[in-house]
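First up is the structure itself, then whatever we jot down about it.
One chain of protein is taken out of this complex; the other chains stay put.
Chain nomenclature is as follows: A and B, assigned in order of appearance, with residue numbering initiated at 1 for each chain independently.
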Amino acid sequence: MRDSRLSGYRSVEDWSRGCTWLHRRDPRIKLLSTLLLLAAIAVAPARGYTGLALISAVGLSILFLAAAAAGLPPLSILLRGWVVLPFTGVFALLAWLEGNPQRAATLLAKSWLSAAAVVLLMATTPLERLLAGMQALGIPPLLGAVAQFVWRYLHVALDQLHRMQVARLARGGERRFAFAAATVAVLFASSSARAERVHRALLARGGEARFLLLDPLRLKLADAWLLAASLASALVLAASGGWP
Amino acid sequence: MSHHQPIIEVRGLRFRYEDGTEALKGVDFTVHRGERVALLGANGSGKTTFLLHLNGILRGEGHIEICGTELGDSTLKWIRRKTGFLFQDPDDQLFLPTVLEDVAFGPIEQGCTTAEATRKARAALEHVGVSAEAARPPYRLSAGQRQRVALAGILAAEPEILVLDEPTTHLDPPSRNALVTLLDGLPQSLLLVSHDVAFAARLARRAVFFDQGRIVADGPIDEIVRRFHWS
Partner (left out) sequence: MHIPDGFLSAPAWGGLWAVSAPSVVAATRRAQRDLDESKVPMMGVLGAFVFAAQMVNFPLGAGTSGHLLGATLLAAALGPAPAIVVMTAILSLQALIFQDGGLLALGANLFNMAVAGTLAGYWPWRAFAGGRFARFGLFAGGFCSVAVCALLCLAELAISGVHFGPAAMSLALGVFLVNAVLEGLITVAVAASLEAIRPGWLKAPAGAGRPVLWLLLGLAAVLASAGFFVASTHPDGLEHLARVTGLASQERLFFKAPLADYEIALPVSVWIRKAVAGLSGLLLTAAACIALARWIGRWRSA
């Protein structure tokens, strides 16, 4: 089970509730900044290994500095990019075996950097603010509400899953396909029942689920500075690989 | 509304499930302002079903009056404001991303500004003793803390009647005692469904006993417990 990844997110979640300058920026701007950076990483052409090394160095520095500015442990953030390895590793290996090691290195570098950039975003923005920001940018409200609910009740579902697995093991049950299927089915039934109860509780409290932020989103001049800085960094990054 | 008028009046409540089983077979029930009543009875005897009629989540036949107002389509919202339900599993109730937002949901629904709702929410959290967790998501709290947050959420909406469905299920003894102290200090009328008779007896003097969809006894809690061997 990927429970370890969820507990891994716990630190990110704690980090996200800080109050440095970067934390206080509007989530819409932070999202756009991240996307700019990701686009720069994606399209940056690398002229040979040196070019690739430059791109990686510039990218890592940008993220390192941003993390430090936000009061977060920079190395920790950067290292979390390792999650891309299962998928990327396979293709990098394939490319290397086909005699294209530079492509392998490019894949690894770019996907790792991209993942680290997203970690930085999540470490400086609480999830509910990010979702609210996305809704303000035009995501349909139904989608945002569903996402909030899914996140809220994921832990409940995982807890129940964990309890069922423990109970099964305690009864001497081994890991079997049929048991896994039965567990999932019970989880489904229980989830439907829970959905009914949640709906009742909502009714009792007066109506539909409304995900309003108590501290509403407000664009400030500082956000414009952040966007400008991100744009500049993205341009530098995109160009850095072409110098030698 | 005069002091002698009941705050809850139920006459002849009947309810049938979709598959035809009769869950409530004519229930009469009266509660006066400030009273605390324990609802006892076996599982499936209709206690929770009955409670869900009081704020119109289930609709049966019969007459229901809350705070002097008859329950109907037009009065549902008003009545739901007056009744604060604490459900058995706080996870069913806390659906917002952070504690503070969830507690502020009630006041916002009632039309408060965000500033005022935040103020009320913080006051409620202070009252139940979980102010420190205001910015956290509910899944990071213990069961007892979640229970208290759910209670804060209801109190912030300033109801006149509190309805609690098995509140002690997930609580350890210290949390249970804390809950008793908390509830004891509240002025609202209280309806309490609980299998924990000792807990109920610390709060309520009166009890009604449900059996197969009917209230078969209504009186002092010690008598009811003795009569039905309910402990």
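Worth pointing out:
Throughout what follows, a contact is a pair of C-beta atoms (placed from the backbone, for glycine too) under 8 Å apart; a residue touches a chain by one contact, two chains touch by 3 or more.
Note that this is a predicted model, so its numbers are computed, not measured.
Although it is left out of the displayed model, the omitted chain contacts the following shown chains in the full complex: A. Among A:145, A:222 or A:239, only A:145 touches the chain that is left out of the view.
Which of B:29, B:95 or B:209 touches the hidden chain is settled by the complete complex: it is B:95. Considering the whole complex, the residue from A:78, A:115, A:132 or A:204 that touches the absent chain is A:115. Interface note for the absent chain: among A:184, A:212 or A:229, the touching residue is A:184. With the whole complex as reference, residues 1-3, 5, 9, 12, 34-35, 38-39, 41-43, 80-81, 83-84, 87-88, 91, 94-95, 97-98, 100, 103, 106-107, 109-111, 113-115, 118-119, 121-122, 127, 130, 140, 142-143, 145-154, 156-158, 161, 175-178, 180-189, 191-192, 194-196, 198-199, 202, 208-209 of subunit A touch the missing chain.
The definition used in the following text is that only the chains that are shown with their structure count from here on.
Subunit A and subunit B, compared by their mean Cα positions, are separated by 39 Å. Against subunit A, in their complex, subunit B makes its touches with residues 52, 55, 57, 77, 80-81, 83, 85, 87, 89, 91-93, 95-98, 100-101, 104-106, 108-110, 114, 117-118, 135, 137-140, 153-154, 157. Those residues of subunit A whose C-beta lies close enough to touch subunit B in the complex are 10, 13, 17, 126-128, 148-149, 151-153, 155-156, 194, 197-198, 200-207, 209-214, 216.
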